[in-house]
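Report on one structure; see the data block that follows.
Apart from one protein chain that is not included, each protein chain of the complex appears where it belongs.
Chains: A, B, C, D, E, F, G, H and I, in written order; residue numbering restarts at 1 for each.
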């Protein structure tokens, strides 16, 4: 959970609003109550403004959750906050799809919209 | 069908409207007419306000239907009412997808929107 | 094609607009031109008003088409008319998905909205 | 259940042992106990000897079960017996895959091998 | 490509706007440049006005493309024009999904809306 | 777990060795350690000798596990023993496919062969 | 149905028995009784001896059935005979998977083994 | 990355706004940082104005990326710019779905709308 | 990688050879060369002798690989060795299905057969 791992590069087409989606199938963290590992697929979707996220740095950032205890809801919101702080997108969404626990699967989804891009 | 089993924890991001979905694949109750078991997948989707539902308590609550007689339509509305009373979400939906009976499968879906979140 | 087979029970939550969907995988009737059997999956989706359809009576009603000659388009509209007459829903839709004939599969879909529920 | 409906044509390659499979997705009969309709997919697989089954006659033969009461096990064995009597294949198998009843799906499979083709 | 093959019958429910969809999996024509065969799945979706398309005539009409040279874009627009001219629907859409050529699959979709049904 | 619920009927084709498979998607029992419900799909496959299992009695028998505590391995072996004792098949197999617990799904499979049918 | 269209090239590894499979999704011919088009997926699998089939010539050969009337069983055996005559493989199999007619799909499969490669 | 490879032909139905979609499953380029090959499925969707894209020229154009170094985001925007410059459509969209790298799959989507077609 | 975490319980049916399969979807370890995380689905299949593996202890054992560096081939063989040492089965197999790296997915499978159970 180390925001400093995220790196960006200049958006090659800042004049056009377009969509980028990265789906990380291998996210894992720990349950803060039981210490048991949790597993999820994290999908980051965003409309870049001036910066794009560098793919390898995104991988390293997501790996930094590996041995941290964090609830589903907090993990998704934290990733969104970190991404928005570093990449300053026009719009962004994080979806976390967590593995089955006690016969129940869970999906948490949070969105961000910059003030400039709101109507 | 014991509402008191549901427990909540404080929403870690109350300032952001975001979506949580829990899908319970192992719901079972009894048919009130024949006493025969019914099976369903129950999907709870909601936008939290001040509280989030605790996942293990949701499992225990859904298990409390195991030996109760209840019609499809009543079960879905009852789960929605109990969830809304305890968790007080901004918005919520319950979908129950019931197994095939006499060659017919059934889905019942009910929604709730809090007065504050209505336009 | 006997409307009298349809039975209803009082909607347990008449104060909430919610959705019920029954999918019958085993519908069969006869082609009125050739006498050959037709097969379809019939999906009934509706928002109940005062009454809900009783599931077993729906099965018996759909079985009453077994040895009747009826075109696809007429079958779907007839089921919708019969259902609306007996169950008086706020809204209803019938979808009939018919098997492949001459390399062509067919789907017919008809909707009904009660005058009260129209804006 | 009328064996006389089955027609054959001469095998165009009687000198070569090869495999023919016909899968009928639209088989229906009645339950002899309850009178309720049953639905199945019937797969006929065979190695022809002197005769091949004519496809349209197979369809008509299978349709002759439509309003007959017959158990799953009896239906599959009956189809095999009728087919063997009329088509006299080197080898044949009938698989009947029946729809879900009381949460249980059923498959019945029976084989025939001619005395000449046994080692 | 013979419009005269299309036949219609009177819409059994002209008072209700409803949807009919026919999906033909076995469409084939020729490439006008190379003479090589093309293969497609053609889906016709429409809201009937006074007339419905007769299913067997639709099959015969689509077969009339078998040995004609026609580009993807022209085929879909031609089928739409012919269907509209004969069946005079309130609304119609033709989708043609063509097989892979040079590693590229293609879909062409065209719609028609009658002047009366436009708002 | 009441063997007496199983009923049989005479095999309509005792002279032919053929295969019957019943797949029950809605099996549930309790974990003997935690009291938590377990869910499984149970598949019974057998070659009948003199008797066939009656389908509705199989459903009632499987339902008798609903509130009993039993381990996966014991449940599958118990069902096989009860089935063999009542139905006396030439050959039988029980497969139990249990739901995901702690990220792990389980399948237990046991077979029986009568002494006469062994080579 | 013109065997002369098939061309071969020398097997680059005649010293090793290996398997080649070509699956043609776009085969069409005519029904010799009704003149109606038939559609199939043809799979050719073989172990080459001295020669391999040239892929484009296989396409042209299969296209030569387009306007010929031929039964399913005859088509598959004919393709096998032509392929064996031209390519002289150690072993070969043709599978033809034909589209649904009257609710029935069909698969015909024929094999060839050269005398040298038989044990 | 050679725009001159793209060729067009006159839109056969310039009076009707309709949709054309080409999906190229076999796109490959190089990573400009590591020189390693990237693989993607590129989907071009557009509403033609006066011109349609010639399918073979699209294939040749996409092949011209094979040994060029280009980032995901730049590739998708470049393809859109080249297509718009040559084909001058009313509307167009490019979606690039890139293979998994470090456990992460990526999709980049960019759209274009001509000034005339904007409301 | 701590064998002592594995616990067993007495096989409830030691007189019958039957099959148990546990599939763990959430296995993760580290690459010993790069320190990067690896992810796999591990399937343990075995025929018990005197002992069965306790499911929760299997989960804890597999979790003990989380922060250990181990190659694919070594991980699968190590799990098999540990399982055989503790559970002493008649037969066992471990399959590890590892995530895509550099566009390549990997599966490693190893088996064990006790001396008594070999023919």
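One rule holds in what follows: contacts are C-beta pairs under 8 Å (C-beta built on N, C-alpha and C of every residue); 3 or more make two chains touch, one makes a residue touch a chain.
Since we're looking at a predicted model, the values are computed, not measured.
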item	value
Of G:11, G:29 or G:77, the residue in touch with the unshown chain	G:11
Touching residues on chain H - with respect to the absent chain	25-26, 28, 36-37, 39, 63, 66-67, 99
Residue ranges of chain E at the interface with the undisplayed chain	36, 39, 99-100, 102-103
Where the unshown chain meets chain I, residue by residue	71-74, 76-77, 100-111
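We adopt the following convention: only the chains that are shown with their structure count from here on.
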item	value
Centroid spacing, where centroids are CA-atom means, of chain C and chain E in whole angstrom	28
Centre-to-centre distance between chain H and chain G (centres being mean Cα positions), rounded to whole Å	37
Shared interface positions of chain H, touching two or more other chains	100, 102-103
